[in-house]
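The other protein chains are all here in position, but one chain of the complex has been omitted.
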Amino acid sequence: MAEFEPKIVAFVCNWCTYAGADLTGTSRIKYASNVRIVRFPCTGRIDYMLLVKAFDEGADGIIVSGCHPNDCHYTSGNFHARRRWIMFRSLCDFIGIDIRRIKFSWVSAAEGAKWADIVNSTVAAIRELGPYEEYQKVAKKPVKEVING
Amino acid sequence: MTNNLYMPYQMKVERITYEAPGVKTFMLRFVNEDDQNKFDFRAGQFGEYSVYGVGESTFCIASSPTRKGYIECTFRQTGKVTNALSDCEEGSIIGFRGPYGNTFPLDEWKGKSLLFIAGGIALPPMRCVIWNALDLRDNFKDITIIYGARSTKDLVYKHELQDWGSRPDVKLITTVDPGGESPDWKGEIGFVPTIVEKVAPSSKDTIAIVCGPPVMIKYTFPVLAKLGFSDENIFTTLENRMKCGFGKCGRCNVGKVYVCKDGPVFTLAQLNKLPDEY
Amino acid sequence: MDELIKRAKELLEAGTVKVVIGYENGSADKTRALFAIEPKDADKLIFDSRCVMNLATYITKAEVKGKGKMAITATLPVMRAIIQLASEFQVNDSNLLVLGITPESKMIEFKDLAEVEAFVHKYTIEIEAKYSEKLEKLDKMTPSERWSFWIEELSPCFKCYACRAACPMCYCHKCTVEFNQPQWIPVPSHDLGNLEWHMMRAIHLAGRCIDCDACYNACPLGIPLNLLTKRMLIDAKEHFGGYQPSIKADHLMSTYKPDDKDNFIM
Amino acid sequence: MSKIGVFVCHCGENISATVDCARVAETSGKLDGVAYSVDYKYMCSDPGQSLIKSAIKEKGLTGVVVAACSPRMHEPTFRKACAEAGLNPYMCEMANLREHVSWVHEKGEATTEKAIDLVRILVEKVKYNQSLNAIKVPVTKTALVIGGGIAGIQASLDIANTGHKVILIEKDPSIGGHMSQLSETFPTLDCSQCILTPRMVEVAQHPNITLYSYAELESVEGFIGNFKVKIRRKSKSIDEKLCTGCGLCTTKCPVKKIPSEFNEGLGMRTAIYVPFPQAVPNKPVIDREHCTYYLKGKCRICEKVCPIQAIRFDQEDTIEEVEIGAIVLATGFSVKQPDFFPEYGYGKYPDVITGLQFERLASASGPTLGEIRRPSDGKVPQNIVFVACAGSRDEAKGIPYCSKICCMYIAKHAMLYQHKVHGGKSYVFYMDIRAGGKNYEEFVRRAIEEDGVNYVRGRVSRIYEKNGKLIVKGVDTLLGAMPVDIEADMVVLATAGVANSDAEALAQKLHVSYDAYKFFAEAHPKLKPVETNTAGIFLAGACQSPRDIPESVSMASGAAVKVACLFSQDELTRDPLIAVVNRMAPPVYSSCVGCFLCVSACPYQAIEKEEIKNRAGEVIKTLARVNPGLCQGCGTCVAFCRTKSIDLQGYTHEQMYTEVMALLNEY
Partner (left out) sequence: MKSDRRLVRKGSLEKLFEVLKGDNRQVYAPFSRNGRTSYRKIEKFSDIATDYIQTTQSSKEVSFPRTEKILDYSKNADGMSVKGIEPDQIPQIMLWGIRPCDAMGIGELSSIFNWDYKDEIYNNRLSKVTVLGFSCSKTDEYCFCTSVGGNPGNTEGSDILFTQLGGNGDYLAEILTEKGEKVIALSPELFEAAGDIEKEKFLADVPVKFSHKEIYGKLEKFFDSEEWVGQSLRCIGCGACAYVCPTCACFDIQDDSHGKLGSRVRCWDSCGFSLFTLHTSGHNPRNVQSARWRQRIMHKFSYMPERLSVYGCTGCGRCSRACPADMNILEHLTSIKEAAL
């Protein structure tokens, strides 16, 4: 059997992490190709329901990344985001969603190498954890038929 | 399963006509020839049109039952499903189930004159009857169509309006709301009820079919009464929200009357007996 | 509660308010909401330990609000809800008069919502011991065990939305579940749909939930969904210094502190 | 009916070396809604762009996905190309195959698969893109400058000189600010008033400047280009038009013992007064708090002596309403007040004074006419101690920041003292000497080396009086923390520069952010130092943090340029990637329930309340409304809204949801 290739979705802000990932490219730093980036203007725009949707549709891991505190292009979007993450992460944990599969990071536009590290370490960690079968067991039977069981 | 009521016919979108801002007409052909051969409907009936993965939406069949082999529908983008329908291309496959509901009693109208009064996007349910009647033109005496829209660009079936307008056996009056006229507009200017009053069609042996936005309907009925139309000779259609189309899902009833089964066609006499739940 | 009845009558007779919302005896040993419109209706008003439904859920309902100025029999949780609602511009002094009932079952009539707020602020929201125990038990489980627990507990949910209807904070006319472009939360009731609905509700109540247990009490299936909001309450305390409804202060989740915790962020 | 074109760029070999571009194009071509797909060597080249443009025209494309480099690089390029071909530029999206794929992954199947995924995500997104048009906001070309110190004066003059109208408001009776109080200025020791007064006069005479002295900001509504401002013009109790400024009234006023603000309490003024001889406008005001007539209902001497009957006791405050396009905040700073230094005996010992008081002593126009005489007995101090960092850099005092200007003015003070009091001894207690700036370090060295000022590195712990002397207890850390006691005749405290007491209230009125010390916050510490987070409101001078004169003037000119840039357009064009609150037909109007939690989440105060009224004019619903002039498009409100009533154009719910769906499912 081929080695498990985790599916990782990255939700990043345009001004820091997206630019940081661009810098990873311009610096030609190689990293695992398992990640797909979805670009947002700001971490403040990232709806936590989107993270849940990513798991619903089969993601094994998620990266959420934006500007370091005080660096937000919009001053405080990342501060607002952080507060939401704190609550969301705790709720996920409480419900039993494996929060080791959701990585939060601050990656600035100058941190190309850090972005590569984040991706690589996340991929390695998720590879270790394996596919998120526990969630998929619930998500992939969307129509629970009481009778058909 | 032999008879899954919810299983749509697969329909291919054969032609898309842009009617007005947000309004399109689809010409739909059955993917499966058997389906087409078995399929039959009558003027006034409706169906559930669906985009797979999005959902179903209810609207009338806008083509005439006299035209075989295809059906047409006209819809305005208002919600999730109509938005998705609007994104379909010629060649797309959509679902259709129906026909549902009652019909305009064209047989009973034999030998009478027909007066069609429509406003805005409500012409489609009537278009079905108009073509049906025109295809059986000898069965009826005068056919008069009064159609109005907010502005010239909101008029639907523009090509057919031209067609009807040029026929000697149809009297077509089109109107737009004051301010909605384009520089080259040759029709009337004014609200539909006003124009009906102005045109003053005869009520003698005449059936009036009225479809349009609630306000238009509200002000047209009294005009028709003044012109001598009895409540039994005024027909309209109701559009309540529905999901199944056949009397089960529990949404469309107006009192004990189910729009999906007892309607959508009602005479004013019938409407007058209904509670205000539509 | 003769005092309450007397005052309700006075208010209705004087036309100060158009409706007094309170409790009356209901089926079996239950109590239910009473809407006293005529002064004589007020005779049915009662108050005792069975009166736990959060009446604040009614003050945002068009059918009740539409009657005119309301007076409401308000226990501490109801008052908290009122203050949170006031902070969200859903009620104000011009449409609501609060007939408070203290935890000692004494009636106090408040001049305005500011007074209600001051009263509410005398008490902090504490999670009952029986719930703390449950929460601790859950905390001790492995994530997988918690996951199984919740999937199992939420599986009976048939999405009747009694939790939402009974919750004073769920006053939106169109809930997220009814938002369908895109369909964020699946409409049908199934494991995933149930999970997402309850997660979403819990997080929407973070920093707003006044811990009245109305949702749990309303649930016809006895699902312990109030554990979710209690967890949010504990987090609010742990991370943001606690939650207390307040008319003027910034909402807990729409504000931030530059030094909010970020040890989980790489 | 989507007809999407997918344009896959090889970027020479930058992309094609690791990504199979032909396969990306081929696979994307099979996606629902893709009408055309092609790969090409350089999409950004002229022929590449032409390829896109002709495909748009020929195939009637409704959307374009360019799979090439980072959108941060070429999104504007391709959006422009689309626009030139008649497609709305916002119907174009870019998939980043270079920075995010080819440059970071090895050649191989997985890399091409990722490229295909990225294209698919954006194809699905584009289906939900909407044509957007740039937002136009009209601009009222009048600026309001708040504060008539050097920063406000400079900003007003610069803006006025670009040909635009300026309204300058100053809360005191005269403009001039702190600079007018200063004796000489560092590092050149030129006379402060000599360089300032001409500017003040220029302001008064400038045809484009309307000066309202003795006036304060009452309220502000609106947004960039379109502020509606109310100005409270406090009653001066004189008819300004009539008054010639002869000054007779001020000489006859019987109330003569009011500590003069201008002289920092070291001199006295009358109740009807002009703050200082060079004041602009040079017309008196009546200080109603001290005027006998207002206090006791009797006196009116000024009225009697006024040769032209210009006194108006019954004059009331007036509210001036003006329409403004931009606002420059130049409200300056204050110095920490006496009760702050119990250990230094400020307020207890009259000869412990602040730096600003020393300026007045040293000033030729001051109460001692420039002679250094101590307040208690008017004697010339023979020993003088200057204490730096009095409050500043003192976490215990709640002022951890450096007030920045003190090191320099202390050096100046000491120097001035040495120049004026020959044989006098001066000591400076300091923590560090911060003399960054052109000729600044040299200036300090001069004080030490040429003028013999004794610099002692260490803090002063206490000052107390003993035998008519002020004992300054400190340590010299350069001598191993050796205790140092100095018997001084006078002590000057370099008190911390702090925000004005009303700064917070003003910031709230204007909806600008402020820092923990109530200084107004710049929009970006490096790149937007004169902007605030509220579009159209700019900062100049020490209201942002303590500043010296050249910095304040530079900032003022910077802010003036920002205002001039804004005023160079008749309409403001803004990116339409902003939030909008949904609107629906009555009776629903919107799914917004008006909880306004978004208001506090918005970093730009861009969300306002909108009232929906029925025909009778009654409010039937209150909704949130995003002001397109203020919204910057961060989307924080969007993720916050429970009813999903706010959406962000360009990053809508549908678009972002679809991206996630498309990323993880087969299409």
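Order of writing sets the labels: A, B, C and D. Residues in every chain begin at 1.
Please note the rule applied: contacts are C-beta pairs under 8 Å (C-beta built on N, C-alpha and C of every residue); 3 or more make two chains touch, one makes a residue touch a chain.
These numbers come from a predicted model, not from an experiment.
Residue C:174 is the one among C:18, C:80, C:146 or C:174 that touches the chain not shown.
Only one of C:1, C:64 or C:234 touches the chain withheld from this view, namely C:64.
If you put the missing chain back, the residues of subunit D touching it would be 32, 584-588, 661-662, 665-667. Interface with the hidden chain, as seen from subunit C, comprises residues 26-28, 30-35, 53, 57-58, 61-64, 153, 156, 158-162, 164-166, 173-174, 178, 183, 186-190, 193, 217-224. Contact residues of subunit B toward the unshown chain are 1-8, 10, 12, 31, 50, 52-56, 78-79, 82, 93, 95, 214, 239-241, 243-244, 246-251, 253-256, 258, 261, 275, 277-278.
In this text, only the chains that are shown with their structure count from here on.
In this assembly, the C-alpha centroid of subunit B lies 62 Å from the C-alpha centroid of subunit D.
Distance between chain centres (mean CA atoms), subunit A to subunit D: 36 Å.
Across the assembly, subunit C contributes residues 181, 184, 253-255 that each touch 2 or more other chains. The residues of subunit B never reach two or more other chains; the list is empty. Against subunit A, in their complex, subunit D makes its touches with residues 70-73, 96, 98-101, 103-106, 110-111, 114, 117-118, 121, 513, 523, 533, 577, 601, 603-604, 632-636, 638-640, 648, 650-651, 653, 656-657, 659-661, 663-665.
Listing the residues of subunit C that touch subunit D in their complex gives 88-90, 171-176, 179, 181-182, 184, 204, 250-251, 253-255. Residue ranges of subunit A in contact with subunit D, taken from their complex: 5, 7, 9, 14, 18-19, 21-26, 28-31, 33, 36-42, 44-48, 50, 53-54, 57-59, 73-77, 80-81, 84, 116.
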